[in-house]
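Handing you a structure now.
For this depiction, one protein chain was excluded, whereas all remaining protein chains were kept in their positions.
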Amino acid sequence: MLGYILRRCLAVIPVMLLVAVFVFLLLRLTPGDPAAIIAGDMATPAQLERIREAMGLNQPLHIQFVTWVGRLLQGDLGVSLISNTPVSAMIADRVGPTFSIAILTIIISVVLAVPMGVLAAWKHRSGADYAVMTFSVLGFSVPVFVVGYLFILVFSLQLGWFPVQGYTPLAQGLGAFLSNAILPALTLSTIYVALIARMTRANMLEVLGEDYIRTARAKGAPERTVLFRHALRNAAVPILTVIGTGFALLIGGVVVTETVFNIPGIGRLTVDAILARDYPVIQAMILLTSFLYVLVNLLIDLSYSLFDPRIRY
Amino acid sequence: MFKTRNHNDAPVVLQTSGLTVSLPETPGNLKVLKSIDVTIRHSETVCLVGESGSGKSVTSLAIMGLLPQALKVAGGSIQLQGRDLLPLSQAQMRDLRAARVAMIFQEPMTALNPVLRVGDQIMEVMELHTDLPAAERRRRAVAIMEQVHLPDVDRIFRSYPHQLSGGQRQRIMIAMALVLEPVLLIADEPTTALDVTTQKQILALIDELQQNHGTAVLFITHDMGVVAEIADTVYVMKRGEIVEHGPVDALLRQPRAEYTRQLLKAVPSLSPRPARPEADDAVLRVERLNKIYGGGGILRKLPQAHAAKDVGFTLSRGRTLGIVGESGSGKSTVARCIMRLIDPSSGRIMLDGSDIAGLSRAALRPHRKKLQVVFQDPMRSLNPRWTIAASLIEGPLNYGTSRADALAEAARLMDVVGLPQDALGRYPHQFSGGQRQRIAIARAVMMRPDVLVADEAVSALDVSVQAQVLDLLHQLQRDLEIAIVFITHDLRVAAQICDDVIVMQRGAVVEHGPASEVLAAPAHAYTRALIDAAPGRSWDFQNFREMPKVPHAEPA
Partner (left out) sequence: MAIPQPTSAMQPVLRWLRLPRLGVGTGIAAAILAVIVLLTLLSPWIAPHDPLTMNPLARLKGPIEGHPLGTDNFGRDILSRVLIGGRLSLIIGIATAAIAVLIGLVIGVVAGFFRTADAIIMRMMDALMAIPSILLAIALVALNGPSVGSVIAAITIPEIPRVVRLVRAVVLAAREEPYVEAAIALGTSMPKILVRHLVPNTLAPLIVQGTYILASAILTEAILSFLGAGVSTETPTWGNIMAEGRLFFRIKPELILYPGLALSLCILSINLLGDAARDMLDPRLKKRAG
């Protein structure tokens, strides 16, 4: 068991290293002078030279990479070219709102989506099934920011239930936090709910056709037992997997949602950095979100054995 | 010979009358079952026998109230101890299942929930139907597990299904079915997926439990051998109808319906056919063939599996060698090594005088022609996107035959394998399993091979179709002098077509010799166990009588 966990963790290292290489090459392999791209069209030669110097762009590629990774390992994410503050400090400042909204989103999504998927599969081809499938395909099709603006229009501007935009930290009370966070979280949930509900339905449908479900019914088990005790646990692994891979959607969604709702989170930070070509911040953000994705999926991988005894080592 | 118990005075447990099941959503309201009348009495075993598509499984599911959604009961009644089940509500039916009528299924591998411990799955039956306290539930679960002769009950109680063998899982299923002492047990092909030796044990177990508890058993099977072993009464089904029924002895001795006679005639005899004269020209010689899987691994040593150990044999032109064994015996590994679909770990494979065991892909190409294969699964052995013609001429085109010549040969072979000419332009899904297997054979024969490897080539087919395909192989072999390596788990099939037989167990050859000796007078204990386990071995189905007594050579 421990050996298995260790091996899974070790297997993550090459992936992370490759992510680092990709992120590193992203700027270096762009056609043209990286310093010029960063500095923009109006830069003087002296400014360009200063940027090259600051980023070590005059050195050979592999030296640059090793230096960069070496600093990363020491927790040094570099310094912003625009504000001259350390990137790690900038991220620490902005991570709170993003995390709280992301967690709220995950809770809302799982709580809504799994029962929806189970219902749709159980009542296959019924009105409930079509309703869930319609919602799910809509969730994939309406862009997050359109959903966000619709919610603002209806719930904030017309009904006046929630503030239009902005963010209140959880420290200032749950009510204040929720009144600001609920719309962004719901907005972000639409696509995630769509994804999980669809996956739950597909896998439940498959599991419900299995022989052991027939066995359970032949035992005289009521439908509730068949669905939750026998079917859902067997469908759990692919559902967990999609929750993990859907995490990438969540990160993308965060960026958009924070823009729509004017939330000072790391999504907004990243967009601003990209638009301002603040390269150290871009590098750090892409790298950190990718690592987070890899870690989340590693944890989900390791949790499989809780649901399926066949996955043991 | 057969069970001769008389149940005529025993109380009726189940009676279906005029049971009709239809597919309401099809044009013409297609009938899947047409007026089925079955009566089962206390402690009687009724066998429902038929080929695939005969409706025997639908009958059992209808009794359980577990028909798939597309099927509806259109008429008739199902009386369980005098009470009609059809008008009952879902909840009332649930109360009956497992408590009064229990069921076990064909695939023990998939019939148990893989994520729950088997002990919990047995106890669940009691949770659903009784108010017994947990300790008592546990005690009874352990007791029934002992009754089905599971070893090491404490450990198995806590095991998950994947940690048990197929036979153990089927025992768990039986324990689960019988723990509440139902009056009727429905067993739907419960031994079909098991090896013969395991099958024998499970049949004996069902029989024993039935004697002890007086349970009525409805046993569904396609295997006449199994019928001869266990039935009191037999119902023969064909396309949703019962064509004949009666006591087992009468039905096997004097079948009245033509269809029953056909079915019985198609059961291959266990007595080996005489071998053909030995020829000298060895076309395939295998020497000390080994295949070892696994080993290696970067972070830890992976376990090794010795799938074939020092296998060797010689096969001459025009003869058939059978490789017989249960699942995991390594027989298919040997076949795949000979075909060079996998690479042998060591040993020699002499094909027409040259060793092909170590040849590279390119060097192997000229030899491929001489060695062809027919696989088990007729559904997957033809490319579904290709016409039959395209599949047949693929090989000859590879070796430079012109398209016109190849097509002419394909057309000729259609006649030989008994398919119409227009079959060439059609696609695999338009053919039945038996027809596809004929096409696969034709595809192999197109290459004029010296050796044909048939890997369980008739195992997926119904007996009547099986007999036709075996005839075809026999005829081709006679006309073309092909040597055949026939891999099978079925001793009856082996007896019918093999000149020589190899018996394999756990990767090793335990016995090798002429079929007439190995199958009639086995020297090795494992071979004897296999033959002993063959169901209905003392009945000559084709001639409706007992097997002539052969002197059974006991080891000295």
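Chains: A and B, in written order; residue numbering restarts at 1 for each.
Just so we're on the same page, a contact is a pair of C-beta atoms (placed from the backbone, for glycine too) under 8 Å apart; a residue touches a chain by one contact, two chains touch by 3 or more.
Given the structure is predicted, the values throughout are model-derived calculations rather than measurements.
Residue in contact with the omitted chain (choice from B:11, B:68, B:294 or B:425): B:68. Although one chain is not drawn, the whole complex shows that of A:7, A:71 or A:125 it is A:125 that touches it.
Here one chain is not drawn; of B:254, B:327, B:383 or B:475, the residue touching it is B:383. Checked against the full complex, the one of B:252, B:321, B:371 or B:533 touching the unshown chain is B:371. In the full complex, chain A makes contact with the omitted chain through residues 14-16, 18-19, 21-23, 26-27, 30-31, 37, 123-127, 137-138, 140-146, 149-150, 152-153, 157, 164, 199, 202-203, 205-206, 223, 238, 242, 245, 248, 251-252, 255-256, 259, 270-271, 274-275, 277, 282, 285-286, 289-291, 293-294. By the touch criterion stated above, the residues of chain B touching the omitted chain are 62, 65-69, 71-73, 86, 90, 93, 339, 341, 361, 365, 368-369, 371-373, 375-377, 380-383, 385, 391, 394-395, 398-399, 440, 443-444, 447.
Keep in mind that, in the parts below, only the chains that are shown with their structure count from here on.
Computed from the mean C-alpha positions, the centre of chain A lies at a distance of 50 Å from the centre of chain B.
Contact residues of chain B toward chain A in the complex are 64, 66, 91, 93-99, 102-103, 105, 107, 110-116, 124-125, 128-129, 160, 162, 173, 176, 299-300.
The part of chain A that touches chain B in the complex is made up of residues 3, 7, 10, 210-212, 214-222, 225, 229-230, 233-234, 307-310.
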